[in-house]
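Here's a structure for you.
Heads up, this is only part of the complex; the chains shown haven't been moved.
Labels run A and B following the written order; every chain starts at residue 1.
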Amino acid sequence: MIRVTVWNENVHEKLNEKIAAIYPKGIHGAIAEGIASEGVQIRTATLEQPEHGLTEEVLNDTDVLIWWGHRAHKDVSDEIVNRVHDRVLKGMGLIVLHSGHFSKIFKKLMGTSCDLKWREQGDKERLWVVDPAHPIAEGLGQYFEIEHEEMYGEHFDIPAPDELVFISWFEGGEVFRSGCTYHRGNGKVFYFRPGHETYPTYHNKDVLRVISNAVNWAAPRHGIRQTYGNAKPLEPIKGQQ
Amino acid sequence: MIRVTVWNENVHEKLNEKIAAIYPKGIHGAIAEGIASEGVQIRTATLEQPEHGLTEEVLNDTDVLIWWGHRAHKDVSDEIVNRVHDRVLKGMGLIVLHSGHFSKIFKKLMGTSCDLKWREQGDKERLWVVDPAHPIAEGLGQYFEIEHEEMYGEHFDIPAPDELVFISWFEGGEVFRSGCTYHRGNGKVFYFRPGHETYPTYHNKDVLRVISNAVNWAAPRHGIRQTYGNAKPLEPIKGQQ
């Protein structure tokens, strides 16, 4: 049983009727419903909750955290960001969606600006699978399409991904590294591009399949407890000191 | 002509006679002398200088910054760290040495704890070249040795390097990824393990050769000026909005 927490800032849904109509239970609600299955136990958490819903208890009880944010990145407290960061390094999986590229937690884990090009003009997006052996691409076709999406274009200022799973083609002439995996400490991180709030992207079955696959990929099992710091020799040393 | 700035916290050298005897001109002085050559123009900077010697002018005039720090990581101001970080993303090369693994700038660029095992017992270290095609390994033998060094052992909590150039063998039974390259934004970063302050490591010709090679590898040339943010379409879009 993989324990998933879907986090959403849940701001657009309250301010904009059109968005609320697309996501009546919030983006978090749509994702939680969309990836529900037997092997997964899901809860949601949002910005307005105490500690943004991400208490020590919740995080310790989370195998994979899914993150959607956009307007309110700056309102996420540094303390919670550090707590999530620490949990990732200890083994929790993290799936960062769309505009989460500019979240504090993603920038902290990447070490770069995470900047990119964007355009809200309803481009068609076609996501090509470039690593068909990857478990995150399991069960997809050679590509899948999203009829209308916000465009994100290169250069995307991220570290070269450990594995590049998807590349997006956009109608307006751009490309984007849309599915990127990273190991950070004991934890796994997956960035997945689609999901602008004004489109019904999280009702798309291919998008949901990718998120489900990523949950399975990112979930830790037994883990390893490293030790750090001053270490006794395992073999005899002739050296001085 | 590559413009290099060698930065050193320059603390141990003032507090400890033995260290001062090994590095009478400071670690920065030894490195600056050791990598001097026709194609390189070198200056040094230290923690105690105004703005730690890393003013906007100095950084804008620097192609490659070399960083040595240990005791005083916390005394480096966040403002300067952010300035260096910004310059790396814009194209400046950065070479982080030894205990610099725990510097603010390295941790910020890596996004992980950068923790490791260590032991000050004069282990013999043998650095094996595992990527012989890499320019940073140019001119070396299959391995080189340092008679006595501080041990650093795995697990080293860093992102998987873009390229792994050296792996160290230690007498006491550990291994370490000792030469790691990363691209971050427009800039190149090289982490190189050797260089504990109590050993004459920066007088070792192989160590100096690696640092010289890394300076050449990390130096930017023409660069690329990205633009980010809202972007007009390059092709017609049928999409709504």
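Criterion: contacts are C-beta pairs under 8 Å (C-beta built on N, C-alpha and C of every residue); 3 or more make two chains touch, one makes a residue touch a chain.
Because the structure is a prediction, the values reported are computed rather than measured.
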Quick one: how many copies does the complete complex have, if 2 are shown in place?
4
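What we mean here is this: only the chains that are shown with their structure count from here on.
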Turning subunit A onto subunit B by a C-alpha fit takes a rotation, in degrees to the nearest 5, of 180
Measuring centre to centre with CA averages, how many angstrom lie between subunit A and subunit B?
30
Using the touch definition from the top, list the residues of subunit B that touch subunit A in their complex.
89, 108-113, 115-124, 148, 151, 153, 155, 157, 159-160, 162, 171-174, 182-185, 198, 226-241
